[in-house]
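One chain of protein is taken out of this complex; the other chains stay put.
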Amino acid sequence: MSPHDTGHGAVASTTAPPLAVGLVGAGRMGAFHARTLAQRLPGVRLAAVADPTPGTARALADDLGCPTALTDIDRLLADPGIDAVVIASPARTHADLVVAAARAGTPVYCEKPMALTLADADRAIGAAREAGVQLQVGFNRRFDAGFRAARDRIDAGAVGTPQILRSLTRDPRLADPARIPPWTIFLETLIHDFDTLRFLNPGAEPVEVSAMADALVRPDFRDRGLLDTAVVTIRFDNGALATAEASFQAVYGYDVRGEVFGSGGMVTMGDARRTHLTSYGPDGIRADCVTYDQDLFHDAYVAELRDFTDSVRAGRAAAVGGADARAALAVALAAVRSVTTARPVRLDELEGP
Amino acid sequence: MSPHDTGHGAVASTTAPPLAVGLVGAGRMGAFHARTLAQRLPGVRLAAVADPTPGTARALADDLGCPTALTDIDRLLADPGIDAVVIASPARTHADLVVAAARAGTPVYCEKPMALTLADADRAIGAAREAGVQLQVGFNRRFDAGFRAARDRIDAGAVGTPQILRSLTRDPRLADPARIPPWTIFLETLIHDFDTLRFLNPGAEPVEVSAMADALVRPDFRDRGLLDTAVVTIRFDNGALATAEASFQAVYGYDVRGEVFGSGGMVTMGDARRTHLTSYGPDGIRADCVTYDQDLFHDAYVAELRDFTDSVRAGRAAAVGGADARAALAVALAAVRSVTTARPVRLDELEGP
Amino acid sequence: MSPHDTGHGAVASTTAPPLAVGLVGAGRMGAFHARTLAQRLPGVRLAAVADPTPGTARALADDLGCPTALTDIDRLLADPGIDAVVIASPARTHADLVVAAARAGTPVYCEKPMALTLADADRAIGAAREAGVQLQVGFNRRFDAGFRAARDRIDAGAVGTPQILRSLTRDPRLADPARIPPWTIFLETLIHDFDTLRFLNPGAEPVEVSAMADALVRPDFRDRGLLDTAVVTIRFDNGALATAEASFQAVYGYDVRGEVFGSGGMVTMGDARRTHLTSYGPDGIRADCVTYDQDLFHDAYVAELRDFTDSVRAGRAAAVGGADARAALAVALAAVRSVTTARPVRLDELEGP
Partner (left out) sequence: MSPHDTGHGAVASTTAPPLAVGLVGAGRMGAFHARTLAQRLPGVRLAAVADPTPGTARALADDLGCPTALTDIDRLLADPGIDAVVIASPARTHADLVVAAARAGTPVYCEKPMALTLADADRAIGAAREAGVQLQVGFNRRFDAGFRAARDRIDAGAVGTPQILRSLTRDPRLADPARIPPWTIFLETLIHDFDTLRFLNPGAEPVEVSAMADALVRPDFRDRGLLDTAVVTIRFDNGALATAEASFQAVYGYDVRGEVFGSGGMVTMGDARRTHLTSYGPDGIRADCVTYDQDLFHDAYVAELRDFTDSVRAGRAAAVGGADARAALAVALAAVRSVTTARPVRLDELEGP
């Protein structure tokens, strides 16, 4: 199937009214999702935008012809005309918003991380389950054509049993370190990689985590606890050993890659090239890099919201849900503990008595 | 700029009514364009579909929630509610339809080839000019991110003066040779490459064409005049030598590539890989190929219609117009004559007194 | 088998005296071959170097510990202690030297082109046949691991019947155009590609040639007849259409590539990267290019002399011989005639009555 099949397959009945989706959080990622909801998904409309920062929701809504802009998020969640909600606000607000949406009976897509503690994750999961609403979390790489194809090959047995895995994320630029909470590299960046590693090692679960991290991009922020470079090793219950690594600043662009090595072969994912253009000159061979996540994962970002809205319309479970969010969070929290205690941490240490 | 920026930049005023576009021809390419008009372009709506084959327009229109389906193309062209028309009918009908649309005062996007004779091309160009309407032709590769980036590099001087160029098209599968007119490989397939070569050799024009062609995929159709394999050499007025080649059947997929070698360097375009997944196994290294033009050029197909509808709304000239269509057609006709006469043909031979 | 198996397989008996090889022509290519004979081939020794330019042979011989340096080539050819001779002198001298060596009963390796006329080629072939000595010609690409693997895949049927082929040569730098004979691009450069195309289309022979050429690198030498850029189209007797192209100046390096497209698939050869190093920086992705033929084809140059000396010791026929040299020359001469007559030229036109 085409990696680009916008609108194929998941066709809304053309007579049914479009699914009305509300967006919470009109920042960078929120704005992208807003445009997707407003313009890229047939059978879906952006019904409302809410953001507490004055004017932010209004500007985005106006740009996209969305009728409703709010500074009060609760009003959006209480709106009975909203069929589903997309949460793209700061991470610390996620769990409560998921709970609130679920209690309002509204299916909810939540950007990663869904929660910052296991207790909060459990609360969010419980609320969605009780309400019987879909809960999807923004692990967009699962919807990328290359990562998806890798999983398909793994499911088909082409790799055999995974033995060594790797996932990495390198963001292009660390803009303002003062605004980044200390453990962000694990809780917000590497959480993608922790999910990817689970996705690419199907059926296996992490059991032990060992992490090293440092402030190498901005050593002047080390004292404030900011970690901008990290390498994490994970042992899975099928024996596989995995590494996840992240940096907040790759001067060449946005770099996301994956690799699964197993008893039957290997698959690799990730290509930093912006296009299929290659240039040859006196200085050698050259190609441009991808700079932004919204370029590299454009189609994946659209596909995850399509899948979410499809699941809402079809009344089926979300493809990547609260349990996945919790599992990735547990690895992130274990990595935090490994850094603070300077030793490997077993996942079961994190679970209460 | 992102290669994916659906809706960026060319933002329709959100208060203006959407541009009503009619589609003529509900075949394979027509269906893709229909979906683009209906779902992928903010500020644009698919207002009507016309196709003389009974039921075809209706099925497509219903699928996309388009209100009007017609078997009478003239009725679509006469509809005053249509702001612009997209022509995706068989090639032999193009020129007349462009003329009719232009006389109706309707901006027109026409799939390639815009005409099959220079006289028809001139008629179409003349009609659009007299009517003062946009006329755009479907050379989608100009809107592909990689080919576009190549042109940008060339414009920036990175290649110096082009000296040797190459463009090739290999379609994945020759389905029904009995339905293909004899000179299709030049008039409908290689015409893309002829345009690409002009696009990548900015400001230069072809002066001489030499072609060899044969029925190698289906030798049993050679007697009916079907040519399925061709190699064309073109000399440009800046001295550059170019080759264009085509095959109707590449068992590995859809293969489109370009190369410009010049005094200052080289650029290459084209990558048959479907995704960024690479597999390694006992049989070596493997990757999947792109199979369909609508995968490889998905974004380019959308981008060209976006540019067309933007130009209509903005009242500006089309980015790739009738003169480009005519120039590529002239090369195709010279290639036909080169094959029939077994000698090089100068472009100026084609221009009658 | 390893592409690097220096000394594997073709092992000289360690008790037999080494094969004494004489080198004629101590220029750039001669010097490389001299070092190969002196140092890279077990069971072989460089016994003498002859070059009419005073001091040239002596310097090379001294550098390599070779006992004999001559300005009189005839003396080398007459030396009964020489078991085989390698000819790396200017092209115009090749045929006569082959004839002379053959008449002396000495097996001969001759750099391409073996002759500049078909009559001379026939003379050389006849002399070797009469003398019963090996005659090998320097089509080194046949000994390159990648081109060899391509041929193996073709022989294994992976490409099916070849339909469209391409071979190209781009030299890194046009140093002194005043010293280059007019038709060099066909007779000395593209002759490699003509042989490669025959090598990659096994069992087929060229039947028709159409060429375009120009002085684009040094237009100031156009009046002297120097052509530095050429594109040649060749029709083979199995229907396959091939292009060969050459430029005397690729600012990015030495670029040699091949491509065979057929009914069953495609193979591509050629990679301008110098090593497996890739660099990523603010300006994108970068790799270094190969600059010299003696880097790109180092192993192939050694392998062809190993194969030649092995054939001499084993008393078997050379792997690539006079008939191959003649066939490639015929294409080159047809290309010359195509340029001078501005029309396609059939190969059989070249053969006398």
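Just so it is clear, A, B and C label the chains in written order, and each chain counts residues from 1 on its own.
FYI, contacts are C-beta pairs under 8 Å (C-beta built on N, C-alpha and C of every residue); 3 or more make two chains touch, one makes a residue touch a chain.
The structure displayed is predicted, hence computed values, not measured ones.
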Can you say which of A:Asp62, A:Asp214 or A:Glu349 touches the chain missing from this structure? A:Asp214
From the list A:Asp79, A:Asp120, A:Glu245 or A:Asp310, pick the residue that touches the absent chain. A:Glu245
Residues in subunit A touching the chain absent from view: 160-161, 163-164, 170, 208, 210, 212-214, 216-217, 219, 229-231, 233, 235, 239-243, 245, 247, 249-252, 255, 261, 263-266, 342-344
Subunit B positions in touch with the non-displayed chain are 250-253, 255, 272-273, 280-289
Identify the residues of subunit C touching the omitted chain, counting contacts across the whole complex. 2-4, 6-7, 11, 14-15, 35, 38-40, 42, 62-65, 145-146, 149-150, 153, 158, 264-271, 274-282, 288, 292, 294-295, 298-299
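Following the convention adopted for this analysis, only the chains that are shown with their structure count from here on.
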Measuring centre to centre with C-alpha atoms, which chain is farthest from subunit C? A
Can you work out the whole-Å distance between the CA centroids of subunit A and subunit C? 56
Hey, how far is the Cα centre of subunit B from the one of subunit C, in Å? 42
Can you check how far apart subunit A and subunit B are, centre to centre, with Cα atoms defining each centre and the answer in Å? 37
Touching two or more other chains in subunit B are residues 264-266
